[in-house]
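Apart from one protein chain that is not included, each protein chain of the complex appears where it belongs.
Labels run A, B and C following the written order; every chain starts at residue 1.
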Amino acid sequence: MVHSFKQGWQTLKSIFTGMGITIRHFFGPSVTLQYPDERDVLPKLARSKLFVNIDDCIGCNLCARACPVNCIDIETVKAGADVDLGKTSNGSQKRLWISRFVIDMAKCMYCDLCTYPCPTDCIYMVQEYEYSDFNRDNLVYKFSNLTPEKIAEVKETARIEAEEAEKKKAEEAAAKAARASKASDSRPSSVPGAARGIPGSAKGIPGKAKGIPGASKGVPGKAQGIPGAAKSIPGKAKGIPGAAKGVPGKAKSIPGTAKGVPGAAKSVPTAAKGVPGKAKGVPGAAKGVPGKAKSVPTAAKNVPGKAKSIPGTAKGVPGKAKSVPTSAKSVPGKAKSVPGTAKSVPGKAKGVPGKAKGVPGGGAAKVPGKSTAKQVPGKKPPKENKDNNTD
Amino acid sequence: MELTTLLFYFFSLLTIGSAIFMVFSKNIVHAAFALMFTLLGVAALYVLLFADFIAATQILVYVGGILILILFGVMLTTKGFTDNLKTLTTNLRPVSVVMTLVAAGMIYVLLTTTWPVAEIAEPEGTITGLGTLLLKEYILPFQVTGVLLLVAIIGALLMATKVKHQQ
Amino acid sequence: MIEIVQKGKSRPEMVINMGPQHPSTHGVLRLEVTLDGELVTHVRPHIGYLHRCFEKYGESVGDYGMVTPFTDRMDYVSAMNQEHGYVIAMERLLDIEVPERVEYIRVIMAELQRIASHLLAVGTFGLDLGAFTPFLYVFTEREKILDIFEKSSGARLLYNYMCIGGLMRDVDDDFKKDTEEFVRTFRPKITELQNLLTYNSIFIKRTAHIGVLPPKVALNYAASGPVLRGSGVKWDLRKNNPYSIYDRFDFDIPVGEGEVGTLGDCWDRYIVRVLEMEESCKIIEQALEAMPDEGDVQQNVPKRVRTKPGEIYARTETPRGELGYYIISDTSAKPYRIKARAPSFVNLSLLPAISRGSLMSDLVAIVGSIDIVLGEVDR
Partner (left out) sequence: MTWLESLPLAVFVMIPLVIILIYALFAIWMERKVAGFIQDRLGPMRVGGWHGWAQSFADLLKLIQKEDIIPAEASKFLFRFAPFLMFAASYAAFAVIPFSSAYMGSNIDIGVFYLLAITSLLTISVIMAGWASNNKWSLLGAMRTAAQMVSYEVPTIMAVLSVIIVAGSLNLMTVTEMQSGNDTLGFLPNWLIFQNPFLLVAFVIFFISILAESHRVPFDLPESESELVAGFQTEYSGMRWAMFMLAEYADMLLLSLLGAVLFFGGWNSPFGGFMDGPIWGFFWFMFKGMILVFVMMWIRWTLPRYRVDQLMYLCWSILIPLSFINFVLIALWEMLF
């Protein structure tokens, strides 16, 4: 009897002790953060997302080899002997075109092993952690800043050089050379007939491209990235909130914008942050409607006598003249204009190779105003844009 | 029609309908739940007769107690699924003959009796009256019932401990 | 009249599947429970829902250093301890001497991780028994530890912080201060937990005399960690077979004593974890005091791991028990064979033995008190 009363008292006592503790916490402060409004300050070493400073990348493939889950995919093309690719920030000479530098963040396990072997420290983890997406494909980040045309061009060059080397060999052993040449033909890296005459279409409209907003993921005010094109037309393209949230990989996919400036299409995260208000909605090169890839012809026109065959080509492949892939994500009404640049597909402009070699960087600035068709604000870009997500 | 009359017919139908369902249902659990409606209907009829205490007792004892006991019995004693438990009708012919006769007799009585119609009068203090009756006039039956229940409880306890002992 | 219709084989028992999506199986464990009423007559754990081929991966992934992040993923609740075991195994295989500072940092990290892991274990144990609030209180403390980890390693859960021969990077500048601060504020929280949960009489009722694991059975099943110590067996590799620099510290090994119930019941396993957190605090304090302030954590890290044919078995004490790595090496860059002896897996095998005859609700308590991590069980 006494025992059970004692036990009962113990029970009540322990319950009241517990309730005392919880009521103290009831009146105590909260330890949580109201997340989207308040954010925790991440330590500077926090590992949240991989980033590649492509300017410093020498294409050594060490990071891809260090990755335990193979989420990094690098493809390089040998630069010609006469081409100077510049140096990295720590002074090593770059010898390879990085035609493909893809990191699949959906696969990445954030182990940080890839960052240690990098000789130029160009791959590293950054603190950005809010990049979840509904589509797994959007977690594949592309860092190469070469346009498809440029890639095709450098590949063609590499192929020709390789072929020349082969020919030299072939002179020595003809049968052997024939076989070797076939093999090199079938390699994907040497697509014949790359359209090289096209770059520069965006550059040609410096005065008009006052703002190519919209490609950002919805809210213009948050577009953090700026495609390289902005750099090439400083002071004129007042605000080009770029393709996506500072993801350099997206910059590539605005062919019209970045085309003319291979190498310059650096992602400048946060650069465009304040800009969207100015983004007036003039698309870069074409109307954004496939089939009306007018900017391409005009761009080509400025390369007199050289790219003659291109207008017809671009028009002939309407389905493939696609505008910015990332812009497909933009919410109509917010992303007001879509830089709907057309692009002629490599392989079609067969007449061009060799002739337009000097174009990137050159004859672009002369594009007449008529090439800048105005994009209707609020219009959604064509659906098939997504397919154009090549690099 | 008056609301009370309407309610009376509604609850009568509920009672009879669910009773019929209960009798003819093959599934014993369904039958048990149908019994619940019957009991509730009866309770509502008690209310309409101003027997509020009886009505509440009806719910408390039959619905809250006995019916749950039945359900418990059904669910706990058969260790398989209750689906496997089916009611079976036997001796259908003799029973229907007898029941038809009984029903005919009852209907005859129902039709031939002249039912007195009285003014509705709400009785005052049903519990007080009940309490007085139970503790004065019917004290002996009341006590005997109590003893009977006590015996039942002791018996149940004994049976339960025996089963436990055997295990 | 009532007729009982026999449909096929009628069994007096009810078989239910607890899991793989059940709130209290701590992951994707599936328990096939045979019930007689609410009495458990038999339990069969079905595992493998989280199998990620750790061992096979380790043999194919590239080189020895690339295995470390996968060890994190075995017992993701105590990743530091998993790494610690692996790097110790590799260092013994390669005969690498580890700098003093690295050893101290590793021990501090491992002990912090032990506290974090035990906090999770006691929190979820309470959660299984219906006490939601202590779970969040201990999580607040766990977050502080994760903050310390994040500052130094950059990650909050899967660190990949230790590497063969050293550490991936040096600790944060505030590391010492943060850790001291944590230990100082953590001790009162243990007291609070004791008052709120441990000595709550309902909690005691739910855990005392439940799932009793006699010492002999525990040893026969090769149980380890708090499950073994809960049965009163004083066995802790940090003391019995010291690795790293654990022989330099002064700490006790708490064992279950059957304070409120039978020796080896759920409460004993629980209290061992709580007391171990205090011991870990002691170790951390001593280590912080003795830790050299300067030193390159990478100085003995081999540029390339070159192995000779050989084999090694190294075992360490993780929060869940004895974690052993058995590695066979050849001259290639990849391990020939890696086998991990996972304590959760071994401890889980106890479940049928100690849960027979208990109630359904006790089964939940027993699973919680064994504290398994399915990542480690399935590997």
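One rule holds in what follows: a residue touches a chain if its C-beta (ideal position, glycine included) is under 8 Å from a C-beta of that chain, and two chains touch if they have at least 3 such contacts.
Just so it is clear, the structure is predicted and the values come from calculations on it, not from any experiment.
Chemist: For the unseen chain, which displayed partners does it touch in the full complex?
Modeler: A, B, C
Chemist: Out of C:128, C:150 or C:317, which touches the unshown chain?
Modeler: For the chain that is not drawn, the touching residue is C:128.
Chemist: Tell me, which residues in subunit A touch the chain that this view leaves out?
Modeler: 4, 8, 15, 18-19, 21-23, 25-32, 34
Chemist: Considering the whole complex, not just the chains shown, which residues of subunit C touch the missing one?
Modeler: Answer for subunit C: residues 14, 16, 22-24, 38, 126-133, 136-137, 140, 196-197, 200, 202-203, 205-206, 359-362, 364 touch the chain left out.
Chemist: Quickly run down the residues of subunit B that touch the omitted chain.
Modeler: Contact residues on subunit B toward the absent chain are 2-4, 29-30, 33, 36, 52-53, 56-57, 59-60, 63-65, 67-68, 71-72, 75-76, 82, 125-127.
Going forward, only the chains that are shown with their structure count from here on.
Chemist: Taking all protein C-alpha atoms shown, work out their mean, then name the chain whose own C-alpha mean is nearest to it.
Modeler: Going by the distance between chain centres and the overall C-alpha centre, it is C.
Chemist: Go ahead and note the Å separation of the Cα centroids belonging to subunit B and subunit C.
Modeler: 59
Chemist: When the centre of a chain is set as the mean of its C-alpha atoms, what distance in Å lies between subunit A and subunit C?
Modeler: About 43 Å separates the centre of subunit A from that of subunit C.
Chemist: I'd like to verify one number: the distance from the centre of subunit A to the centre of subunit B, where each centre is the average of its C-alpha atoms, in whole angstrom.
Modeler: Their C-alpha centroids are separated by 79 Å.
Chemist: Residues of subunit B that touch two or more other chains: which are they?
Modeler: Residues: none.
Chemist: Touching two or more other chains, which residues of subunit C qualify?
Modeler: Residues of subunit C never touch two or more of the other chains.
Chemist: Spell out the residues on subunit C that touch subunit A in their complex, using ranges where they run on.
Modeler: 61-62, 65-66, 68-70, 72-73, 133, 137, 140, 143, 150-155, 158, 160, 168-169, 172, 192, 195-197, 199-202
Chemist: So in the complex, the part of subunit A that touches subunit C is made up of which residues?
Modeler: Touch residues, subunit A against subunit C: 7, 10-11, 14-15, 17-18, 21-22, 25, 31, 42-43, 45-47, 65-66, 68, 109-113, 116, 125.
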